[in-house]
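Other chains dropped; remaining ones untouched in position.
As written, the chains take the letters A and B, and residue 1 is the first residue of each chain.
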């Protein structure tokens, strides 16, 4: 049996801490023979849920009345055995793009409410949250409650987070947590029960190689993505900044 | 002094429970001499935050590098003394559109982090959350922590919620809570301290009139909005539904 694991990156940055931990987890899953794929949610055009459910409950079901890239993502999810939700912490909750994605999964869950089988039930998931401020565990707790309400299985030690300013790849405990997410999702998909569910650094022979692979991937992504981001981000720096401040003063 | 209160409706439905409670609160504020305005967030094109902050902290400031309708909303907020955030509960958290709106307010808060004054500090806010399942107080708690982290003042009894299936205008306690939000925001903006911060039904002479006004407004909105929503929502009902189910079976 080949286990297929999807990683959903809810960060707009393909080289930040959220991506790094997600990549660690997916590469660990591969070491345990899973096939993995990363989906950068910001690469897709996703529209906010319009709440059909509250008008006509039957209208909310796969494949959704909205016409956008979720069609593609729904089919990816249906074919996966497990997945990892990785999100930066924006205001003590998931990023907006991740939130749109979650809301749109209602098409599956609502089928259970209407007495059919939810196509997500029995799938296995883990959660990653990164920020440089408080809120990581709140995001994770929120996602647990959502995923389990959709019938998803949460294996032991299925969480990793980081709430400091700096590089998560310098923090051993977060790397370890991410490796264990990857491993535990695969083992649970396979129905295996290991003697130990949490592996320590010294019992993971491939860990240095894995971290190095992630570092290379991160640098490749940074080079690819930075040019376009820099153009967008730097728009307000420079003399534009002064005008903004001035106009702000005038408006108050 | 004229107090200006904005109500942000995070629901796609202009005739649902979220709108109803928001309208109650705003009309109550008007009884205490505020000028009010309702903003339906789903009427605006808002893009998810792209996290410039994590690359260059200085890049995140009013008026934001993204080019969309937030420009208009930022200026509305700057001119208001208080506001009410009203959201439906989607997966135990605010709607995606409300989440986008919140994330985009970071341009103000980040100015405080950089040592400038946050233009929101001292403004006064209340919160409304409606759903037909659990999650209302979690949404409200999350919004408190966000708003107060931006320097916003939360007056006594600044919350109203409803977590049942049915019409919130049939629930006295929720209506009362909404009226008190409207009143307490205005009083706090004016710097008044009343003898009682929570008014009961019998001490609100205008309450029946107010609820009737809201009912009329709700019906007008329903008629206006329903045609276009019906077209969207009913797309999956009928024979399309059967095909969807079939294609779902094939994909699993």
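Here is the rule we use: a residue touches a chain if its C-beta (ideal position, glycine included) is under 8 Å from a C-beta of that chain, and two chains touch if they have at least 3 such contacts.
Just so it is clear, the structure is predicted and the values come from calculations on it, not from any experiment.
Participant: How many copies of this one chain make up the entire complex, given that 2 are placed?
Facilitator: Oligomeric count for the entire complex in this file: 4 copies.
By our rule, only the chains that are shown with their structure count from here on.
Participant: What whole-Å value do you get for the distance between subunit A and subunit B if each is reduced to the mean of its CA atoms?
Facilitator: 27
Participant: For the complex, which residues does subunit B have touching subunit A?
Facilitator: 11-13, 16, 42, 48-52, 54-56, 58-59, 61-66, 75, 78-79, 88, 90-93, 95-97, 99-100, 102-103, 106, 119, 132, 138, 142, 145-146, 229, 232-237, 241, 244, 247-248, 251-252
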